[in-house]
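Notes follow once the structure below has been shown.
Heads up, one of the protein chains got dropped from this complex, but the rest are sitting where they should.
Take a look at chain A:
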């Protein structure tokens, strides 16, 4: 099992082919190297140009603008250094946003992992209608965020269907201001996000499970292990890399979450800090309060937090998985 860098192997293969086409002895090592570099540059230039134009340059501009007191009228002229960053961390509503991001990040992992794992293990067994159920759990993930938001907003609104169902079941006492009771709203949001994204985790886990050789579980069962023991000691440990990759994606998604909260939560509860995140705070302040410099500072903070979180996770959690994938067995 040799896995090498795809670009490298492609270039190697191209090098070999070009060597064959030319008369033997005419190709120097330098010419081959040059040829290889032409190909690397030719293949990567479009990606590099696009990445630079649409990722790196805007990022540079964001940092630049964040150092100015600028409302988007005329060019930025009033340099204020790190003031916008300080103002952000002094704003209790921004701290609420950070806290809400943390709740969503941890909550997503804590709730989605057991649910997704359980359903994935269940759907990994053979039974009638398995394909249908697999499709069913994936449906929420396929729906557009705004569609999901509007749907849940209609369902959870005062005297909406959730309230009606609870009352019909004689559970009227459980009726809450799902979208208006300030301390409750973030948990309503977490519920919607879990509902929406758990399907993604399930599909990833199912893909991971299908890569676990049957021989291992068969061997375990011949040795007398129960189904639970097999899951606990064989399947889940082998699913580790998939779970860790999912945790990584979930974490980054949680830090950047915007659309569901934007659609479901009223602007008022966002500005009260009950259902805002760094991303909604950025739009509320950058565009709606027309603080373009300040909004850019929030964007940079969001970027740095996501970037550092990603690096730390890769360094400490994903390291083994990545090493395995890149170095392989030589």
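The rule we apply is simple: a residue touches a chain if its C-beta (ideal position, glycine included) is under 8 Å from a C-beta of that chain, and two chains touch if they have at least 3 such contacts; residues count from 1.
Assume contacts and distances are computed from a predicted model.
Q: For the chain that is missing from this picture, which UniProt protein name fits: "Putative transcriptional regulator", "Isoquinoline 1-oxidoreductase, beta subunit", "Sulfur carrier protein ThiS" or "Sugar ABC transporter substrate-binding protein"?
A: Going by UniProt, the chain not displayed is called "Sugar ABC transporter substrate-binding protein".
Q: Which of these touches the unseen chain: A:103, A:166, A:266 or A:317?
A: A:266
Q: Can you tell me which of A:87, A:225 or A:252 touches the chain that was removed from the display?
A: A:87
Q: In the complete complex, which positions of chain A touch the hidden chain?
A: Listed in rising order, the touching residues are 37, 41, 45, 48-49, 52-53, 56-57, 69, 71-75, 87, 93, 154, 157-160, 177, 179-180, 182, 265-269, 271-272, 284-285, 287-291, 294.
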